[in-house]
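Missing here: one protein chain of the complex. Every other protein chain is in place.
To keep things simple, chains are lettered A and B as they appear, and every chain counts its residues starting from 1.
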Amino acid sequence: MSEPRSVLIDDAAVSRRGFLRVTGAGVAGGSLLAMLDARQAPAQVRGTSLRILQWSHFIPAYDAWFDKFAKEWGDKNGVKVRVDHIPHLELPARMAAEFAAGAGHDIIHNGSSILTRLYHKNLVDITDIYDQIGRKSGGWIPAAKSLVEVDGRYYGIPMFYILLPMLWRKDLFDQAGLKPPDTWELARVAARTLKPKGHPTGIQFSQCADANLNWRSLLFSFGGAEADPSGENILVDSKEMREALRFAKALFDEGMTAEVFSWDDASDNRYLASGVASWIHDAISAYRTTEDTNPPVFKNTFIGMEPAGPGGKRVSVAAANVYMIWKFSKNQQAAKEFLVHVMDNDREGMVQSRGYNMPYLNANYAKPMPVIGTDPKMQILQDFPKIVAFYGYPGPFTTPIQEVVNLFVLPDTFTKVARGEPIEDAVKWCVGEYRRIFARHKRA
Amino acid sequence: MVRRRVPEDLRQAQARMTHVSLHGGPDPAARAAVVSVPGRLATRAWWRSHSAQRLAFGYTLLAPAALYVVLLVGGPFIFSLYLALTDASVADPVATFVGLENFRAAVEAEVFWIALQNSIVFLVVAAIFKGLLGTTLAFLLLQNFRGKKIVRGLVVIPFTLPIAISVLSWKWMYDSQFSVINWALSGVGLIGSYGSPDWPIWLGQPYLALAACIAVNVWRTFPFSAIVLLAGYTSVPPDVLDAARVDGCTFFQRFRHVVAPMIFPILMIGFLFDTVFTLSDLSVVYLLTQGGPGNATKILPVLAYQIGIQAGALGRGAAIALFLVPLLLPAIFLVLRNLKRRE
Partner (left out) sequence: MAPPRTRGQKEVRRHLLIYAGLTPFIVIAVFPIYWMLVTAFKQEPDLYRMDLFPLWFHLPPTLKNFQILFYQTNYGAWIVNTMSISAWVAAITLLTAVPAGYALARTRLPGAENIGIGIFVTYLVPAIILFLPLSRVVADLGLQDTWWALVVVYPTFTIPFCTWLMMGFFKTVPMEIEEAARVDGCGQLAALLRVVLPISLPGILTSVIFAFTLSMQDFLYGLAFVAPGDQKPVPVGVPTELIRGDVYYWGSLMGAALLVGLPVAVLYNFFLDRFIQGITGGIGK
């Protein structure tokens, strides 16, 4: 326990300004791109330390692999690497603390709550490696840009995203003669049929991350939108929004029980694992949990495509994961080097996450994709990237959208309707909240 | 630490003193037993001429604690005032002064009033239950019976478990599917079985969710209330009680006229501490419901956290967090001054 402490005190003892001067000189030397190409850490980086903060991946083996992976890179390049983990929901708090302290980790990760645009003035401009990585791997998927771009410069590297597909019980569907839930209407029919048999469905009508994701998938698949491509205009006051709300109410009344009001991110996992759920709309963490705790149910659980809305549209809202570098980092070069290295080994990361991590780079979509390409039940996931979207769709993931997400405005709207509030009232409230939040950010 | 045995005669004198001081102060005869007359005169002179020394001594002793609190609490408190009065956000290192704008923005949001209401309801209901349960438990623990120590040890456990983890286990106990509470109630026949409309979804129905959070808070702290009450009751001198008993008072009369006034100060202090802790407690609601369902359990600290930290609007978050301070501060001041005067 004393060893890490001595490292930190050494760091604090070295003058920050001195270090910035050295690294600055290195960058100005203009050899950075060449170095990145050659994948050789420059001499200045040797003997330094790199500290990374990220979440606790739901697969412990991934964390074990990542920590080892980082250490190996560090050993090869003479950099002392350290990876710390905290719960992903607490990353914003930790970021605020590090910002206030003006010190902390070099690389920091955001999951779901992407605060890159919010903090961009305090993050390193990494446009160079963003372009570099994109060039090497066939370009970034279209949705990647808005997560990290501010005024044409890039302040983060989108590392992976997490899909929320349909997870459905084929045995129950077959028994009742139901078609696979390829559209939301089919899903609703299935829930309606199977609920009396003791197998309702459930989607969180509560204030949690999955609710933010699931209800947006529904809304966008119904043709709705949050903001226009410029990100300035709010588009939630629409016919499609009302249709989606109407559908959600019907789905709740016919196919769910009141417990969904108390659900958090893990409740639908448990619902599936207990054998009760006929289908859920959730990340494959639920799939994996069921594999471990209820093998018979797992055998009959299949992964399905994002259901289509009435117009045939499919949009799957995913949870983004972005890595950034703090401006106060004393080792920006090593940080950049490391991020490039991680993205170079993106496929390995996908394998280690057992198919959970979905890539942002086009090259990594070449079939068969690792893990999900070879597992027959998971192959459908390979088709998701064409339909994936993030918060704020079709507009970018802006700061006001981030606040809307953090205050759970959309899940609250759906909850109100499910509880019996008239749809018009709920929409009015929703639009009011959006307007208020957008206005506040414009003022600021 | 140097261990010195207190001299026996001093110890006996102390025993007599304690008895005496509870009955209106030392009488000269008792005092004389401890302090000789010339010593007494010398003592008075000693005090007077060394009052400056006394003050210096006192302030020196107070200094470390005062410094700690002023630097690490006072300083940050000023900083949080600064945050509340600027448009500070986690994004911008430079914030501009905006006066009471944050407070205005806070009160114009509907959710703020909901949070305020929830906080007050939470406080009042929890206090009532803690008072009731605490009083009953204290009364029971006053009796002499076998196994008293074991019982005391058992009821204290909720207070000693780390809050983050004990709340998580309650979360599991409230689970909509696997709630062991529901299982027990259902087994006894008080509610229906799983799936029936009778099956309470503790964290899913607005009033139930608030009740559930309050229940966890009460569970954690009612042992503390009981102990405070116990402390108060045991401080009532037995002869006063005996005198009242001899005078023919019933238990309840004794309680109302004799005990209650004497333990009132202790109750008030305990109540004040509890109020402050409850109003600023984030953990229970944050871990159980995050403020849901639909803002039914959103209390001020949770709202402040979501706006200030998770959404990055530090100024507004600080304004919400500090909102109650100007209201509570004078109230606490008045109550405590009143208590001191009662002494």
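In this section, a residue touches a chain if its C-beta (ideal position, glycine included) is under 8 Å from a C-beta of that chain, and two chains touch if they have at least 3 such contacts.
Bear in mind that the values here come from a model prediction, so they are computed numbers and not experimental data.
Peer 1: Just name the one of B:85, B:191, B:285 or B:321 that touches the chain not displayed here.
Peer 2: Candidates B:85, B:191, B:285 or B:321; residue touching the omitted chain: B:321.
Peer 1: Quick one: which of B:156, B:190, B:243 or B:260 touches the chain that's been left out?
Peer 2: B:156
Peer 1: Could you list which residues of chain B touch the chain missing from the display?
Peer 2: Its contact residues with the unshown chain are 1-6, 10, 13-14, 17-18, 21-22, 26, 31, 34-36, 39, 42-43, 46, 50, 53-55, 57-62, 64-66, 68-69, 72-77, 79-80, 83, 133, 136-137, 140, 143, 145-146, 149, 151-166, 168-170, 172-173, 177-178, 180, 183, 194, 219, 223, 227-228, 230-232, 234-235, 265-266, 269-270, 272-273, 276-277, 280, 282-283, 301, 304-305, 308-309, 314, 317-318, 321-322, 324-325, 328-329, 332-333, 336-337, 339-340, 343.
Peer 1: Considering the whole complex rather than only what is displayed, give the residues of chain A touching the chain that is not shown.
Peer 2: Where chain A meets the chain not shown: residues 1, 4-5, 8-9, 12-13, 51, 53, 55-60, 82, 84-88, 90, 93-94, 96-98, 100-105, 210, 264-266, 269-270, 273-274, 283, 285-286, 289, 292-294.
What we mean here is this: only the chains that are shown with their structure count from here on.
Peer 1: Measuring centre to centre with CA averages, how many angstrom lie between chain A and chain B?
Peer 2: Result: the chain centres lie 41 Å from each other.
Peer 1: Touching residues of chain B toward chain A in the complex: what are they?
Peer 2: Counting only chain B, the residues touching chain A are 87, 89-93, 105, 109, 111, 174-178, 195, 197, 201-205, 209, 289-295, 305-307, 309-314.
Peer 1: Spell out the residues on chain A that touch chain B in their complex, using ranges where they run on.
Peer 2: For this pair, the touching residues of chain A are 92-93, 95-96, 99, 113, 115, 118-122, 198, 205-208, 257-264, 267, 270-271, 274, 276, 399, 402-403, 406-408, 412, 415-416, 419, 436, 440, 444.
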